[in-house]
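Missing here is one protein chain; the remaining ones are kept as they sit in the complex.
Here the chain labels run A and B in written order, and each chain numbers its own residues starting at 1.
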């Protein structure tokens, strides 16, 4: 990947008329050098069972090859043809809402053997047909694969088998999961009830983990088939996505990205985000940080992101450009739009591609041509950028499941991700670059600071490794609820926060919800006049001897309890916070914890909306990105000496720079 | 219909005790001259299969005839007896929520042959029994018939057959509907999937149209049966209704009123509306305008409207009177309340008729007696009034379906009707009377102005006819989204707004959602200091050469685009508006478009809450209605010379008139 990829998804199948030659000419004008094709086209490829039609695939491959545009071919399995559903209705997934009805994509039962048989056949037939085509640089498995909330027979039977393997003795299962409660005890495997309505969080979370494992297994199964045909120079990738709140929001609850990425050569991702006045770069940053961590040391593909997108996302002038380089600044090796044109029929006609329905050279497309040109011109400096962060944030699908099972008060939805975003976004706004990790191990020692939000469920081993990380000199910011329950979602009967008490030097036996509750500062470094609301949760903390109280609750009944504490532990230090702070306070707590450290992750004295990223390029030079994420022009001074890559001019430290609305600069030093 | 009908629905079946004689005496005191009976009484008429009981029908017909009160008999089919559902459970309709359970009315499968067989039997038996009774002046088919969201086997099979007829070659269907998207392609008819969960808007909207066609067919089928028995002087009618938001709101999505009305002799309608401080007359106006257009040149029946109605609708003094004459001013030949008394059991006990549950002479009833007297006294002047509007508004069930499939941003519900009502109500408040049409053809040339809101889906023919209408001298106010997709809900790949660009002289390739966005005026005639919000949608318009920009968006990114434009085309003129304006701005745009025209539809210099209607009576005289739709007394001056019909006094132009709260005057000139 010695150059930056600039791509689009392209669907010859969906065109209202033959436009292939015209589109390719326009792509070249745009600077497009890669296209994604074929995923979701099963019914076109195999219009009747066993009858294949490669018309569109063949002509697109041929024409792209001729034009020098690389192609990524997707397996077409994420939407099933009508004939298959008609012949085998049982391949449609069953969820708590019942068996899904034909129509939408992503409604198949991915553990159904019949579905697997047909899917394997179309993948093998397609691979055999195109495998030697020189246009193809890689393969995409399926599309945003998930388990689709599958509670079908195969999923449940598999889950029970997996438990049988782990628990030869049901009494252990009853004990670990606390199944005695409300008479949920199971004393014979044949009595195992369907789990979709269980009230036992241990069982529910174990099932959720099993569902995610089937996504991992499914992608590995597809990868193995594809690799039987793939050429050595071709990569296998997949476009992961995230929780969806109308845009990419937080950690994906239905896929274990880290496990599933094992089957890939290169990690890929789909990142969608608010735009116009709501464009912040936060989704680009956290999505990049997660994806960058799936294959440490490698760059990743943004296989899908928006060009125009939803009507409310039509980009303001400058935004498309800003977004593209924000992806690069996170370590992306590709920025690819979904998709080239705008669909004229069916479901997603509301969604605008790079071209509108009229295929004309619209203003957004105009801006894309400048990105294409910049990508081509600056690839020597910007390809294969590496992050060198020394701050990491720990995420956990298991903690998410568990915490979301026990929502505080009236909270609804994926609260884990709300907490994750609060901590991530506070540091993003504070220009602290971070990596995202899913475990703490020897590798973690390269980080000087560890952020642990909402680690509700974790085994003793992980908690001990966190303690060890701190003991060896690490700094940790540990959020409320961490350590509360074990890996089986059994609440610990020790003092809370479990063995984290050792490092954090704090404990609690009671907690409550904050109601118009603020916190007050107990140290000079923290100013609580603003951003002082305690949100979502509050633990009534009692510091151990030697632990410093940083914050207290301002409350007639709880005023004697600590709200945040800091303790030295071994060579390191742990800051524990018993409530959900506002962003401004999180950044202050981070600063208190790290005041004496020079952090590579601390990229700038500026704050959001001025966002600064630092990466290292192939030549070993630092690349400084300075983004103006606002609709106002900003006057800043350069914090580094180097060459402004877009203009080619030299800038010195302290040199005044003017960034227009949504403008950015890149300085190589 | 040489006299005005004043009616009530009357259900002897539901009475807690025998009140027939007392009720008829009281009806005569009220001025009631027509009653509707029998619809929904199937279980009373046929208590067991094949056993009939005409007790209530016979005695009511006899007594009414004796009292000189005319009777409209309804076929009793809109609620099925328990024995029929018990014997043939499959007659209950299946919707996306599953098969409906016995209990409510209007839950049968109207295309189920078994239901049809039983329905035909009861209709024929009833008709044969009563057909010669001299009290009967006409027949009402069923009641507010709709398709009840029927997705049952018969509906789906019929739909597929209708597609087979239209598309001998499935490839054409795949192309027209874009079924390749997300692998929805169908290559054998036997693979045709159930459509209720389709993501293909072309398919979904075609199914919706087919469902409406079955309502048309069902009413025609009932009409044919009834006409086998009806006497030549008896009419066949039906009470259409509208979208329901707790009251009649906009165009009925589940019935094509224009097609279904073909089977009728006289169009009938049910109109319900907010009352008390929320009474505006708007529902009476738009409901009247639609119904008046179903049988051009004829008057129509208001077969149902509220007397007391919901608790929150108990009319203030004067309102019942005002409402009755508002119906007449729209062209109604009948005002009939639903219903005479208030039901003591079952479901609708919350609903108050003209009489309360206690049958006493309550204040609302008192006011009704004055209406009855006025109707009798003024029939010579007010029967058979004709509208002579030269402004028309185009509605389309197909555009509604399509637009509602692609709701902008967070919009929910029937947005098409929100847009329809915005345009209609703006003109109503501006005292512009209008007709409502569902097609543009030779007849349309009699209108000088055409309003086209949200014509999202339309074939090339209709758009061309709109262009031709303008070219021949018409003025058109065309709203955003018009022309966007073809009759198959395929987005046009030409520049937008499709061929309407020819007449409107404007195009766009991009659009977005307004967010705190206002518009500014580019011409002297429009004042944008108030009512300047762009709502719901905004197209980034670029005027062609020669097109005048009337409005621009006030926005840092979109300020160069036009928001509304005006162009001359042939003999006419087209005003295109790319966003949803507030009412005050719509009326200003209308005035700009028509400043040089003297319009018959422009009835007054007053504005809402003073509402003015003009009609022509049998004598060829103009009838001016001046309604005070407010709770405040209003001092106005007469805009016409003539006779005030309620008082009999002569009024001259400029004569001061005082209208008390909710009062009105009628002047024949």
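One rule holds for everything that comes next: a contact is a pair of C-beta atoms (placed from the backbone, for glycine too) under 8 Å apart; a residue touches a chain by one contact, two chains touch by 3 or more.
None of these values were measured; they are calculated from a predicted model.
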Residue, one of A:17, A:165 or A:191, that touches the chain absent here: A:191
Of A:101, A:361, A:492 or A:548, the residue in touch with the unshown chain: A:492
Touching the absent chain when the full complex is considered, from A:78, A:537 or A:590: A:537
Listed residues A:77, A:202 or A:630, member touching the removed chain: A:202
Interface with the undisplayed chain - residues on chain A: 177-188, 190-202, 406, 408-409, 485, 488-496, 509-513, 515, 537, 540, 556-557
Footprint left on chain B by the chain that the document does not show: 13-14, 16-17, 40-44, 47-48, 76, 79-83, 85-86, 100-105, 276-277, 308, 310-314, 316-317, 342-350, 352, 356-360, 362-364, 631, 661
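We take it that only the chains that are shown with their structure count from here on.
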Inter-chain centre distance, chain A versus chain B - centres from mean C-alpha coordinates, in Å: 50
